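Heads up, one of the protein chains got dropped from this complex, but the rest are sitting where they should.
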Amino acid sequence: MRFIIQRDQLIDSIQHVMKAISSRVTIPILTGIKIEASAEGIKLTGSDSDISIESFIPKEEDGIINAEEITEGSIVVQAKYFPDIIRKLPLKAVEIVADENYQVTIKSGGAEFHLNGQDATEYPQLPVLHTDNSFTLKNEVLKDLIKQTVFAVSTVETRPILTGVNMKLEEGFLNFVATDSHRLASRKLPVDLETEQIDFKNVVIPGKSLSELNKIIEDNEDTITISVTENQILFQTKHLYFLSRLLDGNYPETSRLIPDQSKTVIYAKTKELLQAIDRASLLAKENRNNVVKLQTKENDQLEITSNTPEVGEVVEDLSTDSIDGEELKISFSAKYVIDALKIIEEEKVKIEFTGAMRPFIIRPMDNEHILQLILPVRTY
Amino acid sequence: MNNWKELATIQPVATKMIVNMIERNRISHAYLFHGQKGTGKNQIATMLTKSIFCLNRIDGEPCHTCRNCIRITSGNHPDVHKIVPEGASIKKDQILHLQKEFSYTGLESNRKVYIIQDADKMTVNAANKLLKFLEEPSQQTTAILLTDNVNGIIQTIRSRCQIIALQPLNENKMQTVLQESGITASNARLFSAITNNVEDAKMFDQDEWFAQARNLVVQLIEMLQHKKDEVLLFIQKQWMPHFSERSQLQLGLDLLILWYKDVMYQLIGKEEYIIFHAYLDKIEESALYWSREDTTQILYAMMEAKKRINQNVHPTLLMEQLTLRMQR
Partner (left out) sequence: MSKWYPKNGKVIFHVDMNSFYASVEAAHNPALKGKPLAIAGNPEERRGIVVTSSYEARAKGVKTTMPLWEAKRLCPELIVMRPNFERYRNASSEMFKMLAEITPYVQPVSIDEGYMDISSCESLGSPLEIAKTIQSRIATELGIPCSIGIAPNKFLAKMASDMKKPMGITVLRLRDLSDKLWPLPVEEMYGIGSKTAEKLYKLDIKTIKDLVEADVYVLKRVLGINGERLQNRAKGIDPSIVDPDAIYDFKSIGNSETLPEDTVNDQEISQLLRKLARKVSARLKRKKVVGQHIQLTIRFHDRKTITRSKKLVELIEEETTIFKYALSLLDEHWNGKPIRLLGITVQDLHDKQEIVQQLDLFTYEKEASKEKLYQAMEKLTEKYGTDTFTKMNNSEDKTQPSTSFQKDYLDDYKK
C-alpha cells in the first residue's frame, strides 16, 4: 500500500474516526486505525466495537486532488501514535507506505517515521450500505428525532433493551420511541419513500450510539442515508459512515400502553409551565424522586406545590389557557416533566390526564407527532 | 493438537461428540467442559470456536488459515469473547462486560461465542448474571464454560449446559510423550503419576526445587526407618523450609503417597507398577520395615493430611503429626 495525501484532509479524517476509538477495548486490534487505499481514495476506520466510524477521502473532489500515486492495500496503525505524528509533520503533503511485513513508513519533507503496523485482515469486517434497503433524511431532522427521544432511554442495565431507542418504519411513518419505563418519548415523522419495501419494527439502537451520532452530524440541510442490516445500523453522510451495533432482543410493545382517551385536558404555555415546575422542584428532595404536586383549581388555575418537611414548602398558582374535564390531583417527578417540556419548541402544550395513577401525555398543541408520556408517582 | 483427529487421541469420546454436533449443525447454546488440568479444555474450546466460525471447514475440521480462524488465534475476532479470571475470581468488570455483550448484537454477524475459563471462579453474583443469559439465549450465541472443578459451578447453570467430561490423560500415553521429549524413563513415569499436564512435567524435569523435593522425600523415609529421634528436627529444619507454600506441601505429600503405594505394590508382589524405579532397593527396604497393615494406615493418614492442608491447619503441626503416625 502506498499513497501521497494532503495532510489537512488526513487530519480531519483522523479526528472523525478517533471519536470511535477507546483505549479500553478487549479486542487488541481495535486500538488501531485501519487505513485502506483504493483506486477511489483513502478510507480510515476507527471502532470500539459498539460504534464504528469510517471516513472517506476521495482521490479527487471538485477538481481538487486529495490523494495521488495510490497503490491499493490496507494496514492497521496504532491510534496512540499515528494522529500525533501526522499532526506534527512539516509539510502539506504526506507519503504513507506499508510493506508486506506491516512496516509503515510516513514521510513528509525531511521527516521519516517507521511504525509497526498490523495485518488489516485482523480488523473487523463492517457491513456495507445496501441501497435497496435504505432511506434518506435531512441531517437536522434526524438530529431532532434523536434529541426528542434519546433522553428517555433507561440508564440501568436491568432491562438492557430499554437502554436503546426503538426505530420503526411502518405505514409511511418513521417512529422513534424511548422509555425507561417511568416515562416515554415518541416522535413520528411522515416519510416519503421511493421504495415501498422497507418496513421494520424491531430495530433498537443503543442510546449511547445515538448521542454520539448526534454530536458528529452537523446541523444543516445535508442529507443522511440510513440502512439497517441484521446486526448493525449504518448512517451515511457524504464521506462519513457511522455504524452502530444494535440491541439484541424484542422491544416491548408500547403503543397499547398509551392511553387513548383522557379525563382532564389542560392547555398551557410551555415556558410558564416549565418554569413553574422548575421552581417547585427546588424544594423537592432529589433522592425522593423530585416529587411535585399538581392540582386543578377554579378558573383554569393550576396549583403546583412541593414540600420537603426538613426544608420547606412552595406553592404556586399558574393560569392556564383552559382546563377541561374532571378535577385532578396528581404527583410526579419534576425531572421527567421538565425533560419533556424542554424538547417542545412550540409555544403551547396540551396535557392529557386519565387519573392520578395513570400515565399522562404532554404534546405540543397542534402537533400530534411528538408525544411525551409520564408515569406519576403514588404517594402513600 | 491443531485438529480434531489429534485431539481424539487424548479425548476420544468428547471429540467424537463435538465433531458430530458440528457436522450436523447442532451447536448448543451452552457447553460445560470439565476435566483435570492438562486434559485439553482450552484446546477443545478454541477448536470448537474455530469450527463454528471457519469459512472453509471440511468434515468439521477448521482450516486455521481463513481470516476468522486467524483472528480467533490472535484474539482479534470481535464476536468471540474470552473471560479469564484475574487472580482468584472473575472480576465485576469482566461480568459487566459480558453482560453488555449479551445484550448487543454481534459486530460482524449475530454469531457470537463466549468462553469462560475457570468458570468455577465466578462469584454467586456473577453466576446469577450468566444464568439470566443462559435462560434466554439469543439464537446464535454459544457459551463455553471451562472448569477443573465441576462442583464449583452452581446447579442451575449446570442444568442449562451440555456437560462434556474430559478424561484424565492416560498415564502410559503421557509417559511415551515425555520420553519422546528426552526425559528418562523413570522420571517420565514419576511425572506422569503426579501431573496430567505435559508442560508441567517438562518443567519438573528442569526444576531444581523438584529434584530437591524428591531427595527430601527419600531422606525422610530413611530417617523414619533409622533415625527416628531426628525426624521432628528434620521436619522443622529441612522439610518445612522447602515445602513452605501449601501447594508445595501438597506436592510433597503426593510424592510420599506415591512412595508408600510403591511399598504396597512391593508387598503384594506387583513390582511392575512401581513408580520410583530408580530407588527400587530402598522401596524393598521399606517393604521389609513396614507391614501391609502399617502401609495402609500410613496411606490413610496422608490422604487425610492432604485434605487438612486446605483447612487452615498449621502446616508444621500437620507434618509433625503425620510423621508420628508413620513411625512403626
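Couple of notes before you dig in:
Order of writing sets the labels: A and B. Residues in every chain begin at 1.
Keep this in mind: a contact is a pair of C-beta atoms (placed from the backbone, for glycine too) under 8 Å apart; a residue touches a chain by one contact, two chains touch by 3 or more.
Computed from a predicted structure; not experimentally measured.
Shown chains touched by the hidden chain across the complete assembly: A, B.
The chain not shown here is touched by just one of B:Q139, B:S247 or B:N312, and that residue is B:N312. Of the candidate positions A:S22, A:T105 or A:S181, contact with the hidden chain is made by A:S181. Only one residue in the set B:A126, B:M174, B:L267 or B:M319 touches the chain that does not appear here, and it is B:A126.
For chain B, the residues touching the absent chain in the complete assembly are 88-89, 92, 123-126, 128, 152, 154, 312. Contact between chain A and the absent chain runs through residues 179, 181-184, 252, 254, 257, 287-289, 291, 309, 331, 333, 355-359, 373, 375-380.
Here is the rule we use: only the chains that are shown with their structure count from here on.
Remark: chain A residues 26-30, 47, 49-50, 52, 121-126, 157, 160-161, 163, 206, 230-232, 245-249 touch chain B in the complex.
Here chain B touches chain A in the complex through residues 67, 70-71, 74-78, 81, 97, 99-100, 102-110, 138, going by the rule given at the top.
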